[in-house]
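Everything on this sheet refers to the single structure shown next.
Yeah, one chain of the complex is gone here, protein chain that is, but the others are all in their spots.
Here is chain A:
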Amino acid sequence: MPAYCPPHIPASEITPKNLYLSRRSFVGGAAAAGFAFAGTGQAFASPLAGKPSDYKVDEKLTPKEAVTTYNNFYEFGVNKEDPSQNAGSFKPTPWSIKVDGLVGKPKEFGLDELMKMSLEDRTYRMRCVEGWSMVIPWIGFPLSAILDQVEPQGSAKYVSFETVVRPEEMPGQKGFFQPLPWPYVEGLRLDEARNPLTILAVGLYGETLPNQNGAPIRLVVPWKYGFKSIKSIVKISLVEKQPQTTWKNSNAREYGFYSNVNPAVDHPRWSQATEQRIGEGGLFGSNRHPTLPFNGYADQVASLYAGMDLKANY
């Protein structure tokens, strides 16, 4: 356990964003240059700045320590503390994402190029299918920015994503008991992928992504259960048919392709009506919040599913 426990600071006492950003863009620029050439293990995140955006929620942020130590990232182990404890030797640089499939211009994006995209601050709610949630200040850019560059063909209807496989650096990927088949794969419908809410995140809390949160680059789809937001992505493909997705393959009755957050559709084994906000409450006064349809993003995304039976397409 870390010896230092951060004090609770009300939002009103935090340095205004425009002030710290001016300082951070200076420091961040220098660090980003170093980051691009680091080459070897980048166990610790470096400062990173995004432009302020309107995509934020007016709720208390989940403490950074909780965001970076309470994780589901089975490549590093199945317990919540495993990723933060086991991800130290993972090397997020050098890195690249191959984008291929039904596209006019297939392309391999290097990390330096991805870090130079127009980065924005996006504070999103994150709802895990297990019934807990967080509020996380991500830094990233819309997925559509790179989809536009590769020019999807008319026949492309879905986007599939793939996580890196590195058993030597990811202890959950080796050994006798493997919780899931690797690589972890996920998918979205093309219109979901192009929704402005859908981002590729490269940082959180003003720093590059820690390894346990999906370094160096991950998907964030805030209106879907957390497992859709695939981490440490190495490949993105535009495809015609609905792609394979890891949890659906593992248990199709419990984890659907869409997996939109929906308090009215229970998981077969537990209710989805409420959620435990991580870092609030403690042992007594466990603080359950009501879960919102589309995780509170119904205004932006409900139209994507107009006329669709959300119970059948869970």
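Throughout what follows, a residue touches a chain if its C-beta (ideal position, glycine included) is under 8 Å from a C-beta of that chain, and two chains touch if they have at least 3 such contacts; residues count from 1.
Operating definition for what follows: contacts and distances are computed from a predicted model.
Only one of "NADH-quinone oxidoreductase subunit D", "Cbb3-type cytochrome c oxidase subunit", "Protein-methionine-sulfoxide reductase heme-binding subunit MsrQ" or "ABC transporter permease" fits the UniProt record of the hidden chain, and that name is "Protein-methionine-sulfoxide reductase heme-binding subunit MsrQ".
Among the residues A:80, A:107, A:157 or A:189, only A:80 touches the chain that is left out of the figure. Only one of A:140, A:206 or A:279 touches the absent chain when the whole complex is considered: A:279. In the full complex, chain A makes contact with the omitted chain through residues 1, 5, 65-66, 69-70, 74, 78, 80-81, 130, 132, 176-177, 179-180, 250, 266, 269-271, 276, 278-279, 281-284, 286, 288.
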